[in-house]
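Removed from the display is one protein chain of the complex; every other protein chain stays in position.
Chain lettering (A and B) follows the sequence in which the chains are written, and residue indices restart at 1 in each chain.
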Amino acid sequence: MIEFQGVAKSYDGIRALGPISFALRPGTILGLIGENGAGKSTLMNLLAATVQPDAGQMLLGGQRYAPREPGAALNQGVALIHQELNLFPNLSIAENLFLTRFPRHWCPPFIQRHALQAEARELLAEVGLDLDPGTLVEQLSPGESQLVEIARALGAAPRLILFDEATTSLGTREAERLFQLVEKLRQQGISMIYVSHTLADVRRLCDDLVVLRDGLVVGQGPVAEFSLPRMISLMVGRQLDQLYPTRTGEPQTDLVLEVRGISQPGVMRNISFQLRRGEILGLAGLLGAGRSELARVLFGLERPSSGEIRLDGIPLPPGQVRQRIQRGMAFLTEDRRTDGLCLNASLTDNLGLVVLPQYASGNTGRIDRTSLQGAITTVREAVRLSAKAADRQPARTLSGGNQQKVVLGKWLLARPRVLILDEPTRGIDVGAKFEIYRLIQAVADQGAGVLLISSEMEELLGLCDRILVLSRGEITDTLARDEFDQSRILRSALAHTLTA
Amino acid sequence: MSLDVAIAPPHPGRWRRLLGSDYFILLISALYFLALAPFIPGFATPENLRNLLANSLPLLVVAAGQTVVLIAGGIDLSVTAIMAATSVQGALVMQRMPNHGLLATVTGVAAMLGIGAVVGGGNGMAITRLRMPPFIVTLTAMMFFSGFAVWVTQSQKINGLPEDFNNLGGKLPFTLAASLLAVGLLGWLLRRSLFGAWLYAVGHNPRTARVSGVPVDGVLVGAYVLSGLGAALASVLLTGQGETGDPVLGRYLLLDVIGASVIGGASFFGGRGNVLSTAAGVLFIKLIDNSLGLLGSSHFTIMMVKGCLILAAALADSLRHRLVAAN
Partner (left out) sequence: MNPPGSRLVRLALNQASVLLFALVFAGFGVLAPRFLTLVNFSHILLQSAPTLIVAVGLTFVLLTGGVDLSVGAIMFVGAALTGRVVLGGAGPLAGLALMLLAGAMVGLGNGILVTRCRLLPFVVTLAVLSIGRGFGLWLTETRAINLPPEFLQFGAARVAGVPVPVLLALGVLTLAALILAQTAFGRQLYAVGHNAEAARRAGINSRRILLVAYTLCGLCAGLGGFVSLSQLGAVSPKFGENYEFKGIAAAVLGGTSLYGGRGRIFPGAFLGATLIQAVENGLVILNTDPYLYPLITSAIIFLAVLVDTTRARLLASRNRRVILIPTAQPE
């Protein structure tokens, strides 16, 4: 279907991809895996023509394929489903679907609204969405938006669809729906390339596999030939003995955080739990169960309508982020780009942001830059930030894994007593994940309480001492380590759906 | 892209550093001065340079305040209106003081700075508490306070100000001391203090700043207060220079203020800019004003040339950033 012949691409003289050569058989799904920075995104961007190759050529159905712009790629039947949603929330579903090819009258050149609605309805039916095409996209859930995005791709009558981390913003059930759709598309003879960090999904969906490392193909063949450990060792380039580091410490007896009856109208009800020193407490649940909302309430970014939060036995007033930080709370947010980092600020400025007041003189507010820099250098080493990253380099230019280490580093500098982590390894490659797990355990071993929110069940099972399950804003289950059981967690997460 | 290659100098590293540095505009200003000095009679005389300095200082004070707001990712269109309103209010206060001694001057200056701070604070509160867009808040503040200045005076100028007060803006040593003190303090705040570090963080990403414990609203209000104070101080200097309370003071200054900050490298997207670069921008704009004035150009010629130069500076800035990024 598509064939790469010696394709290569460099940015600023640094090779990002290739030269690579491989082919995708018609009507099959090709899984594309690799660590962040391995060249997956570059490959996708080349296909979607957001960037142009430096060398080599691509063949689409035997013909030379060299689109100059995204529109041309789409016209030749190559559609990209982005990692981030690329819909326009201020337009209706139908308008999003037909944005570049509205059905219109000859004169005056107005849009044919009836035809638009009808055609949009057809496309929505294909992806199994029963919504009014006139609905504004801003009213849709992430899962629905993802399906609309696929419908948009289908509208261009594609021969090849590229999925770039299509499930990151989806919950389990929404992802399931997506997989069924992918299966249906394959039966219709559409070829697909599926990029994902969730290796289990890749194994389940794909026919063939290509593994990239440092811009080169390091493994390819039928997916059946690749076991999970083999995939990982190919991606990482070294043998990883295990996915999770061995835990040395264990939870202590004294409580560090106590949450009593937190409620917020429409969002959460009567949430109570306790976190002990040295404990890693997992928070499981479906997407939209209210886990991030709970984290934001705990950290003082939102106010609860009732309930009490105690840190070391002393109540925390609602809505006081600074006071919480001073008393030792830390919060690694779900999306490092929107509220974890200052992307254009330097690495140093990002690392120092939380602890600035500690290094400022009380009278004049003068910052002791020398001591601050010393502390930053120490923490840089502690989180094993890539040595290549210069102190003055903008955070934007770092890989996802290194960015997350910066965010973690800025909180570690504050020596937290309670660390809340919201999806700390989302979109991060395997090698960096392992190091982040190691850091989380180290924080716990030093006596802090850790609250870990994650949508990856494996991660919770591998790291936590105890797991809480949240379902539609309520805690439905608590499991101690010896009770850990995937199906029980899933049942509890679906509690309200099953009973309703 | 082939063009970029053709003009690439033999030592890209050194060139790049110069192109990317904050002193680029300073260099351009120096070149401009050196190139024109032989051709404009009276340009390079000590007297003219004194004049240039005296004219630059008030602009520097407002532009430095504006830079603070731009770093925080906002914009303050109300500075010229603050200048006009403080000018007439200060003049009225001093006029009503029984004797024209030092007390009158101190009271007048304090009143002017107070009004500047209060208006700036009001802008900041409207932006943070009421979550209104900075552009609209400061635009309506501009309309309101410039209208207010004209209404209070019924469009008349106010004369008879205390001599001490007039000296502040009229005698160069005083002006220099007052402006350098203010701008130096601002520079220190931005570079060395906790407030400065927080300000840049808020400009880069207010959400990240908030999660990281930065009092975002307080920092923003502080930025607008500083901008209001800068405008008020500039008004003190200019009112003294003109020896009148002027209801349309600073009327045509907005272009210069924003131009100087932007030429100096402050960004509308926040997180970038500093006082020194803004000073370079001010110097550049005032050099042009001064040289064209000496050449006997009419004020509309100066307007046109200044507009073109600001465009050229913006073009050069965008070009050099692309060059630096591409190398």
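Throughout what follows, contacts are C-beta pairs under 8 Å (C-beta built on N, C-alpha and C of every residue); 3 or more make two chains touch, one makes a residue touch a chain.
This is a predicted model, so every value here is computed, not measured.
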Which of A:48, A:321, A:436 or A:460 contacts the chain that the document leaves out: A:48
Residues of chain A in contact with the chain not shown: 48, 50, 69-71, 74, 80, 82, 86, 88-91, 95, 99-100, 102, 104, 108-111, 139, 265-269, 288-290, 293, 472-474, 496, 500
Touching residues (missing chain, whole complex) on chain B: 75, 126, 130-133, 135-137, 139-141, 143-144, 146-148, 150-151, 154-155, 255, 258-259, 262, 268, 298-308, 310-311, 314-315, 318
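Assume only the chains that are shown with their structure count from here on.
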Between chain A and chain B, centroid-to-centroid distance (C-alpha), Å: 43
Residues of chain B defined as touching chain A within the complex: 192-195, 197-198, 200-201, 204-205, 207-215, 271, 326
Touching residues on chain A, where the partner in the complex is chain B: 12, 299, 301, 321-322, 324-326, 331, 333, 338-345, 349, 352-354, 356-357, 360, 364-367, 369, 410
